[in-house]
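I'd like to ask you about the structure that follows.
For this view, one protein chain was removed and the others were kept in their places.
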Amino acid sequence: MTRRASILGGAAAIATTFVVFVIPFIFIVLMAFKDRQQSALRDFSWPTGFHLWENVAEVVKTRNWMMITAFINSTIITVVSVTLLVIFAAMVGYVLARRKTRWNGLIEFLILAGLMVPPAVVPTIWLLQGLKLFGTLHGMILIEVAYNLPFSIILYRAFVATIPRDLDEAAIIDGARPLDVFFRIVLPLLWPVTVTNIVVQSVGIFNDFTNPLYYLPGNANATVQLTLYNFQSQFSTAYNLLFTNILLITIPPLLVFLFFNRQIVAGMTAGAVKG
Amino acid sequence: MMKTKTLALLGASTLGMLMTASAVQAQQSGYLTILVDNGPQSIATMEAWADAYTAENPDVTIDIEVRPGGGEGDNIVKTRLATGAMADVFSYNSGSLFQAINPTQNLMPLTDEPFQDSVQDSFKSVVSADGEVYGAPFAPAMGGGILYNIPIYEELGLEVPKTWDEFMANNEAIKQAGKVPVIQTYADTWTSQLFVLSDFFNVLAEEPDFAEKFTANEAKFATTPAALRGFEKLEEVAEADYFNADFGAASYADGVRMVATGEGAHYPMLTFAIGAIAETTPDHLDHVGFFAQPGDSAESNGLTTWMPDSLYVPKNAASPELAKDFVAFVASPEGCAVRNEAVGATGPYMVAGCELPDDVPPAVSDMMPYFQEGGQNAPALEFLSPVKGPALEQILVEVGTGSRSAEDAAALYDEDVRKQAQQLGLEGW
Partner (left out) sequence: MSVSVSAAPAVSPAPPAPRLTRRSPYPGWFFTPAAIVYSVLFLAPTFASLYFSLTRWTLFDSEFIGFENFAQFFREPFLIKGLINTVIYAVVTSGLKVVLGLLLAVMLTSQIVARGYLRSVVFFPVLVSTVGVGITFTVLMHPTQGMINETLAMFGIAGPGWLTDPNLALYSVALVDVWKGVGLATVIYIAGLVVIPRDYYEAARIDGATPWQNFWYVTLPLCRPATSTVITLSFIGGLRTFDLIWAMTKGGPGFASDTIASVIYKQYQAGFYGLSTAGNVVLFILIALLVVPLTMILNRKQGHE
């Protein structure tokens, strides 16, 4: 491609993506800066005054500082369940890719089923009740782990296949125990796909709405998406507050993304090679 | 149904009532959880009651939890009852939806509570199952009909219509004047049902036993001309192109604003919307009037009425005594006064001794005659029959958008109710 074409193509790409992807985001930000009257117009205009802090303060204070509770809960759920997901899925992916047994077919079927079968909500609630986990953060964390395991395992299994077997076998011959091999040698090698897992799963779990709605009732258990959902009708005529809320809860995923931005593709690389 | 009250309490100030009441009641202590739907008024009134109650009982802590309304709310209420995770007090519909939460198994009977003595029997009947009363009213009774913008009526010299033809003539005049005759708000699909549900007084006027026959699978909407009229009325208004331009995307909140500010002339709605007007556009509260949905004859002009939602206490409440005491507080004249203070008056209360303030908004005073001597009213179908199909609102959106005819829609709805009747295990389905 010539330099000229590249610049032209680049300009066209920038212009198109700007309109399609950036303008909706700017719209959210502008709305969050407006006061109630101006935001009611729902147009793409410059805020007449700077009202962001008032809006943030009002959103955060609504319903007894529910937003703060929600941020704490969502953070705990996301961090713990992603950690468990990474470890559990890497262990499964590692052994699944390395050892061929007659069970592999069944296990792979169950993994695929996990992607396909819509969860059965009410039986799950009964079960959580029986385990005394209903309406607790622990229960919510385990649910997120269970529902997201298949995708993580698929990513890991594909990536493990690209790591030369010699590496872990050498360590085994040196007398290392399986657990040591896994945590000291394999897991570090899996870092690129772990990053992908962290980004995709933490964003998904942080943004999960349906599951907390069912499995985590109660004000003390609010998560950030539920605050948005609750505020949606309460703020039905206050678009500035609604969009301030959207803006606030988009910040944590954005931070995760900025932090890992450069490394996301690397993890997908091998994941996609094997499909 | 509701007598005009001339009790001495009328003059008593809120403060006075608070003092008398607290002198009588024993102080309560403990922790109480309340689950309420997320309508702005529900939250505002519940917070007002909680504040008033904790002012009297400083040792009580109240935590108000909010759930979505509509079908999603039904779901959460049912799931939490089934799993024993319900709050100590919760608000929910009376009538057919109340029957669907299996009250005898899940709720604590409140039949013998002293406060029930002053609750009207007509209300008790819609929160009762197997001879026990389970609920307490926490809002006034409502009417379903048409909110209208008074300035538009005055400007165009229109009269409140007594028949459907007069109503359509008014609409035509309003349209000729370049204004929006009828507001529809299909972003909140439930609002599409009003033309059909509010027509039920007119159905009963012609077919007094429709509800019983309907429950017994002997009468159908599609084959009962009087019942089909509600569907046809919506169709007529839609075909005449009387709706606001954005009716497909407008929300209930938009509709309330439009009828208050005169962006539209008529909004078919339940009278609880008066509270929403009072809250969001208080300056326009005096601009909104109300009339019952007209029938085909001026002689039988009456209002279809709704019982208010109710407060319930689940059987396994963590602090049942405190819960009952709070419910008693809400269903007392004192509770009504707190509500009047918080969101204003929206209709006649179901509790003896509860008073409306002297200066009620015009929409409320327009409604009161239907409830008083000489006025005519009839309960909505959902209080006479447990059978209500879940898809009515979507079917009516289709009628309103012109993608389905009235006859077709009524026939489809008859199919839809079959599932509900079977789920309830009714005879004859």
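The first chain written gets the first letter, and so on, giving A and B; residue counts start at 1 in each chain.
Quick note on the criterion: a residue touches a chain if its C-beta (ideal position, glycine included) is under 8 Å from a C-beta of that chain, and two chains touch if they have at least 3 such contacts.
Everything numeric in this text was worked out from a predicted model, so none of it was measured.
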Among A:48, A:64 or A:101, residue touching the chain not depicted: A:101
Omitted-chain contact residue, chosen from A:33, A:71 or A:147: A:147
Chain A, residues in touch with the chain not shown (by the definition above): 1, 6-7, 9-11, 13-14, 17-18, 20-22, 24-25, 27-28, 41-44, 84, 87-89, 91-92, 94-95, 98-99, 101, 103, 106-107, 110, 112, 114-124, 126-128, 131, 142-143, 145-147, 149, 153, 168-169, 172, 178, 181-182, 200, 203, 206-207, 209-210, 224-225, 228-229, 232, 239, 242-243, 246, 249-250, 253-254, 256-257, 261, 264-275
Missing-partner contacts on chain B, residue numbers: 71-72, 74-75, 78-79, 81-82, 100, 102, 105-106, 186-187, 189, 245-246, 248-249, 390-391, 394-395, 397-398, 401, 403-404, 412, 415, 419-420, 422-423, 425
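One rule holds for everything that comes next: only the chains that are shown with their structure count from here on.
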Distance from chain B to chain A - Cα centre to Cα centre, in angstrom: 41
Of chain B, residues touching chain A in the complex: 38-40, 43, 63-66, 68-69, 76, 79-80, 82-85, 251-253, 257, 280
Residue ranges of chain A in contact with chain B within the complex: 63, 121-122, 125-126, 129, 134-135, 213-214, 217-219, 229-230, 233-234, 236-237
